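Of the protein chains in this complex, all but one are displayed in their positions.
So, chain A:
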Amino acid sequence: MLAGVLLLIFLPPLVAKDLCKDSQDGFKVRLSIKTGLGDDAYEWNESEMFLFRSTLAYAMRKHSNQDTYTIDNILVCNDTQRVSFVFVVTSTDDPDQLIPKEQVELAVRQNKHRINNAFLLSDMTLEFMGIPPTLSAPIIYDTEPWLIVFGVVIGAVAVGIVALLMSTVSKKRRAKEKAAGLSEEDEGIVKENGTALSSLGRKEGVYNQAFSNDDRFTKL
């Protein structure tokens, strides 16, 4: 009688352990908390394990749309120092029945983001062996950033070229006007050496310093 009672008490955990250890439907999980969080790393203990089991139960609930999954459906074994272990998921109807691998994989893949965030980790630091991480979608830009930079540079260069060409054209036009203007003043004002007298302020002729009145040195 006592033996029977004892067997009844100890059977479920033993069976549970067997289910977990020997099954083909289990997944190995590996957490790299210190790598992922550095100084903010938390200690891995029973409570963290509890959180893990509950997140997995949540994932199973979401995937199967059944609200019957509880933490007891998630069995864990092979706990190591690395912080890695194996888990299996038992069916809600029959505790001896395991949910097949593919179902669990789908559930995990759909909710990996939520599982990662619960532990403040990423796909690199919270690994499910055998479930490849879904790669994030490549960012699609409306305009590629490099085209924007190119547009800015080309715009500045084009403005510069146009400005330089305009300045050349206006310089030429001014030179032409000056030449035309000078040739007009030819008739009216007496020109000497190409400068109009008006620019000398109406002086009487040009003072020619070659013939100075200083005759100190020119006594013959």
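As a working rule, a contact is a pair of C-beta atoms (placed from the backbone, for glycine too) under 8 Å apart; a residue touches a chain by one contact, two chains touch by 3 or more; residues count from 1.
One rule holds in what follows: contacts and distances are computed from a predicted model.
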The complex's invisible chain, by UniProt name, from "Response regulatory domain-containing protein", "Exosome complex exonuclease RRP44", "Ropporin-1-like protein" or "Transporter": "Transporter"
Options A:Ser47, A:Thr80 or A:Gln97, residue touching the unrepresented chain: A:Thr80
Residues in chain A touching the chain absent from view: 30, 32-35, 80-84, 132, 134-135, 137-138, 145-147, 149-150, 153-154, 157-158, 160-161, 164-165, 168, 172, 179, 194
